[in-house]
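Apart from one protein chain that is not included, each protein chain of the complex appears where it belongs.
Going in written order, the chains are labelled A and B, and every chain counts its residues from 1.
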Amino acid sequence: MTTTELLRAESVIKRYDGVAALRGANFSVANGEVHALVGENGAGKSTLARIIAGATRADSGRIFFEGNEVSISSPLDAQRLGIAIIFQELDLFPHLTIAENIAIGNLKLERQAFVRRRELDLWCQPFLDQVGALDSPRTVLANLPIAHMQLVAIARALSLDARLILMDEPTSSLSDDAVERLFATVNRLKQGGVSVVFVSHRLKEIFRICDTITVLRDGSTIGTKTTQSTDANEIVTMMAGRPLKDRPIAKRGVSSDVLLSVSQLTTGRIQNISFDLRRGEVLGVAGLVGAGRSELGAALFGLRRLVRGRVQINGQPVEISSPRAAIEAGVGMLPEDRKLQGLMMQMTVLENSSMAVLPRYQSWGIIRRKKELVAMEAVHQRTALKAASPDVPVSTLSGGNQQKVLLAKWLLMEPAVLFLDDPTRGIDVAAKADIYETIHAAASRGMGIIFVSSELPELLQCCHRIMVLHEGRNAGILEGAQATQESIMALATATAPALSGQSGLPA
Amino acid sequence: MKTRYSERPPLEAPGRLSTARSTGTDRAGAIRLLYRLQALVALLGIIVLAIILSPRAADGSNIFLEAGNLTDILRQVSVTGIIAVAMTFVILTAGIDLSVGSTLALGTSVVAIGLTRWSVPLGDVGRISLAIIAALAAGAAVGALNGAVVAGASIQPFVVTLATMIGVRGLAKWLTDNANIDIGFGQDVAAVFAAFISRKVVVIGSLLVMAAVFWLVLDVTVFGRYVRAVGDNERVARYTGLPIARVKIWVYTLSGLLSGLAGVIYAAENHQGNPNAGVAYELDAIAAVVIGGTSLMGGKGSVSGTVVGTLILGILTNVLRLNNVDSNVEMMVKAVIILLAVAVMSRRKSE
Partner (left out) sequence: MANRTLALLLGTQFLLLTACHSSAPGPESDQKQLFVAFSQCNNAEPYRAAQNALMTELWAQYPDVKLVIADAGQDDNKQIAQVETFIREKPDLLIVAPNERAPLTAVMGQAVQSGIPVICLERDILEPNYTTYISADNRDIGRMAGQFIVDYLSKKYGRPQGNVVQIKGLLGVEAEIARNDGAHDVFARYPGIKIVNDAVADWIQAKAKDRMTEALRANPHIDVVYAHNDPMAIGAYLAAHDLGREKEMIFVGVDGLGGPNGGIKKVMDGILAATFVYPLCVDKAVEVGNRILRDRNFKPDKVYTLHSTMITQQNAAEAYGQFTFTN
């Protein structure tokens, strides 16, 4: 690892709507190193990365690239310097193909008036190979699952000859295989002299792949350490400002009343899924990307036409033909993509929180703000949400806080069954613990929770039972001692015979 | 019967109520207030300019500031202002209503027909009320049709209201045989109607009342919040179980209703039912809404902004006319101002 400095950011200050996201942060990346940028929710890591990549402008501060002071006021400036960023919420074009997405905005290509499709495919193939994407370059992006889209985003950064690639939470939607491929790519980049900045919460991954770690807290830089000279506990302490004890989640007992009974649920992408959900239970749903976990949620929430299947809630059969019907039947859903499907970005925290149950807080059609506020405060305490005021637009909150608002919205509804699709994606350790506690508190009040996640440790920690999907089918339900990371992966990859029945006993 | 989930009381007892806008949040609130006031600042600026540029009367008084002139301005913007107020709601849902001008024409025609051709055994007040109600009902019916098609058939509002714009114009012309229906100055019921409704107090009062009502509805009612929600992100609204179809039908119905009202006022002021009235009024209404800060993409905006936008356009026109600027130059200046105003507003938002 060379010690020549590639990029240095000094005293960067940025405010959003009067709330300081960065209060004079400092950051320095050397040539050919993989550098992690960590911090709690709202610490400013995403903001700093965006400023370096030109996606946002700082209010003040200086940036030096290769020793020269530069001004990065647009993504184009960053691109010219050789800086690329891969966003947490991918900025790709769903209606274009993979090749077109990679090529778009590439200045070198723009000089050619016509580009043949074949040339385009050939040109972008090496980048796709580097990231291990197996899809054909002609595939339309919208047809891909999120994890594949992310690989395309990384491939695009590579195609722009980046000297510095910033990755904002790149592994949050990736399966373990894809993560391995990503790491391999990162190593290759490093060997080629490209520096990578890894904005992430996942300390395990960071310790595997990164050379250096910089910790931000509340918008300031706390410190920078080489990976070799520190450990996870020290980093977590720096992030939180307080030592974080490992809080084990108390799993309450589950009643034997069946809350939700699903049999033979079939849509275009899932086949014959059957399971029961008991009152007070947290049922995990695991599986590879594309196995049908989100599809299951969509089907239960009235977003899909059922080819076959019956759903019963509290013993009563229900016909769920639309989200409205689902809500009336007592089913809530926290979707995977909170920006597109979960929150109204221009509306305030208060408005988003109460949106699902607004009629509760009205008399004669007029909203009673006090009632609304009281309810909102109560539910936000449960999620430990930190926001400047209830009247700020949710677009000004950090990703983690946005997720908390979304969760609060559904908790306020107090549904019988709540389907959570990757609720802790892009959230730091401390906030995750808050969310697990919230989930369990809700379950102990009698709610039935379906918890989809790609993080197996999280599922094992939180769930009473874990259902594993494989290619649209229920490959089995594991519980107790049977549930281990290995057994889950085995079912998910179909490298073990599918377990029959729902109790998890081998056939 | 099982109560609907959205109306069930929450299980938990409410916690403490912390002060809603506590210190530390004031800064964010203050900055947001400043953004809102930006339209007002622009309005004040234009007023100052108008005062400076106003010619003086023979006795040296500032013509622009004369009470008569100021109320003239209010009167002149009332008809399109009323339409713009309702248009705000439509645009907040990320929709648009191009048929408002034609509906206004329908309104003038219906009220004039009602006053001059229907023989109903009611007193003057009764006949006038009936004619007005008929015009309002006709406008609301057009609006409801727009809303039903937009909500039910999932066709873009631009296309739907474009079709209605053409169709309703045809309807108005057919009802009146393509002729204007004169409302005289005599003592008959039509003349009484015109004399009363065309009074400045009534016209300006109608605008103010409608603006106040819609302002309130948007700010404090459930319906108002749903309107913004649907425009902000319709998919999320659907996933949250909001009654999207109902909201859409209502906003278009209200737009039609207020266009009908504008038509009634137009008929009184112009002393005629005119099936050719209101051409391009939708553009004036949309311009006022946009200058007032409402985004055409929905979710963000206010009725107060629309009122400010309407006033800005009215004062601008007045300044130019008091200075006897050629009316073609007037149009060009207005266009430039509209673009400037929108450019300023949108650059602020993109940060």
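Note that contacts are C-beta pairs under 8 Å (C-beta built on N, C-alpha and C of every residue); 3 or more make two chains touch, one makes a residue touch a chain.
Predicted, not measured: the structure shown is a model, and the values here were computed from it.
Touched by the hidden chain within the whole complex are the displayed chains B. Residue B:319 is the one among B:189, B:286 or B:319 that touches the chain missing from this view.
Within the full complex, the residue among B:129, B:180 or B:221 touching the omitted chain is B:180.
Contact with the undisplayed chain is limited, among B:85, B:100, B:171 or B:341, to B:341.
Seen across the whole complex, the unshown chain contacts chain B at 34-35, 38, 41-42, 45-46, 49, 53, 55, 57-58, 63, 66, 68-69, 72, 76, 79, 178-180, 182-185, 198, 266, 269-272, 274, 277, 316-330, 333, 336-337, 340-341, 344, 347-348.
Just so it is clear, only the chains that are shown with their structure count from here on.
Here the spacing of chain A and chain B, counted between their Cα centres, is 43 Å. Listed in rising order, the residues of chain B touching chain A in the complex are 4-12, 14-18, 20-22, 24-25, 27-32, 220-223, 225-226, 228-229, 232-233, 235-243, 299-300.
By the touch rule above, chain A contacts chain B in their complex via residues 17-19, 301, 303, 322-324, 326-330, 333, 335, 340-347, 351, 355-360, 362, 365-367, 369-370, 373-375, 377-378, 381, 388-392, 409, 412-415, 445.
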